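Missing here is one protein chain; the remaining ones are kept as they sit in the complex.
For clarity, chains are labelled A, B and C in written order, and residue numbers in each chain start from 1.
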Amino acid sequence: MAASESSAPTDPLAVDMPLRVRYVECDRMGVAHHSHYPVWFEMGRTELLRSLGMTYRQCEDAGIFFVVTYLEIRFRAPAHYDDELLLRTTQRRMTRVRIDHDYRLTREGIVLCEAHSTIGCVDRSGRVSPIPSPLRPAD
Amino acid sequence: MAASESSAPTDPLAVDMPLRVRYVECDRMGVAHHSHYPVWFEMGRTELLRSLGMTYRQCEDAGIFFVVTYLEIRFRAPAHYDDELLLRTTQRRMTRVRIDHDYRLTREGIVLCEAHSTIGCVDRSGRVSPIPSPLRPAD
Amino acid sequence: MAASESSAPTDPLAVDMPLRVRYVECDRMGVAHHSHYPVWFEMGRTELLRSLGMTYRQCEDAGIFFVVTYLEIRFRAPAHYDDELLLRTTQRRMTRVRIDHDYRLTREGIVLCEAHSTIGCVDRSGRVSPIPSPLRPAD
Partner (left out) sequence: MAASESSAPTDPLAVDMPLRVRYVECDRMGVAHHSHYPVWFEMGRTELLRSLGMTYRQCEDAGIFFVVTYLEIRFRAPAHYDDELLLRTTQRRMTRVRIDHDYRLTREGIVLCEAHSTIGCVDRSGRVSPIPSPLRPAD
């Protein structure tokens, strides 16, 4: 199993999530295919939300959806099959309708990848929608 | 393109769909990972339905869903990256609530894989539901 | 995170692996797409091997590969996004060149899926090859 528990670094808006590279995630070169990194980032956002006492499933059940509108990834070194990695996900900025996250993926302290994303809040019909107050810091 | 090239064999309830193995579908051994075959079978069912004048998207929009309840696959020989394959999907049997399909995947006539599946018709809430008449042969 | 540690049931040739359904694994119906189950089964085999003191990565590094030659899955009930599931993987039978496994996927004791697979041992060139003795029970 991908392992133990997600843990919170000192920053309350960051979370460290361990993950183990799956066989199916590796390609002919024997390294994790780059298309799986966005999946791991999504898992990081989910765990960050969970660490704040909510689940993304509850959000969607309540008609609150987040869609990825921007993604930028710098791949620095490959990850291999069965590697144990650590993904730090940090919420960098929140506006009325969007959230920016930073990601840093490491293996034993070595940075394999750095990334940034923007997610936007939409309603069930896909229209831009204000992020509900339980998810927003006090003004 | 899944669609463009699909052709109907003599059996009206069968369809041949060409497909090319994607890079991301191959694993460390350099062959198509077995978890992608069910995806190709699903595409085969979609094209079979299209050849009958319907789309599965229309079905779901109308509240008719099909869920896979059984799947059996025999892998005979590996498929490699960029291989051009041919998938024959045949509807073998339809009851009031389920459909059985056969699949045969070949590369230049050589059989790589044979499979069978059962899909069941359910409504939006997931309850077993009769297959609507436009999808059923005349009684 | 998918959670805690894999644990060994009383059967030494079985292992229980917890897993959490990823967002990307769910489809338009909101349930885990059936093509991801074979991925989970593969993870189960990996953890079973690990519980026996080996890793599949070591096997491949030593030129020992296992390919799936048969797979049979019965889907009994859907798994949903963020569900915590338990997969029990059991080694049922080993011959000189192949291993049969059983799988049972549950959520809070309810069986969602049962499956069987056969994997065959091959060398780097894909030829059938005897399973090396460290992996085989004493005769």
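Rule of thumb we're sticking to: contacts are C-beta pairs under 8 Å (C-beta built on N, C-alpha and C of every residue); 3 or more make two chains touch, one makes a residue touch a chain.
Please read these numbers as outputs of a predicted model, since none were measured by experiment.
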Listed residues C:24, C:54, C:67 or C:86, member touching the removed chain: C:24
Omitted-chain contact residue, chosen from B:57, B:76 or B:136: B:57
Touching residues (missing chain, whole complex) on chain A: 28-29, 31, 34-36, 38-39, 42, 60, 65, 67-75, 78, 126
Where the missing chain touches chain B, by residue: 1-5, 18-20, 22-24, 39, 42-43, 46, 55-57, 60, 80-82, 84
Where the unshown chain meets chain C, residue by residue: 23-24, 26-28, 30, 33, 35, 81
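Methods note: only the chains that are shown with their structure count from here on.
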Chain closest to the middle, measuring from C-alpha centroids that were averaged per chain: C
Copies chain B and chain A - interface residue numbers shared by over half, same or different: same
Mean-CA-position distance for chain B and chain A (Å): 33
Numbers and ranges of chain A residues touching at least 2 other chains: 23-24, 81
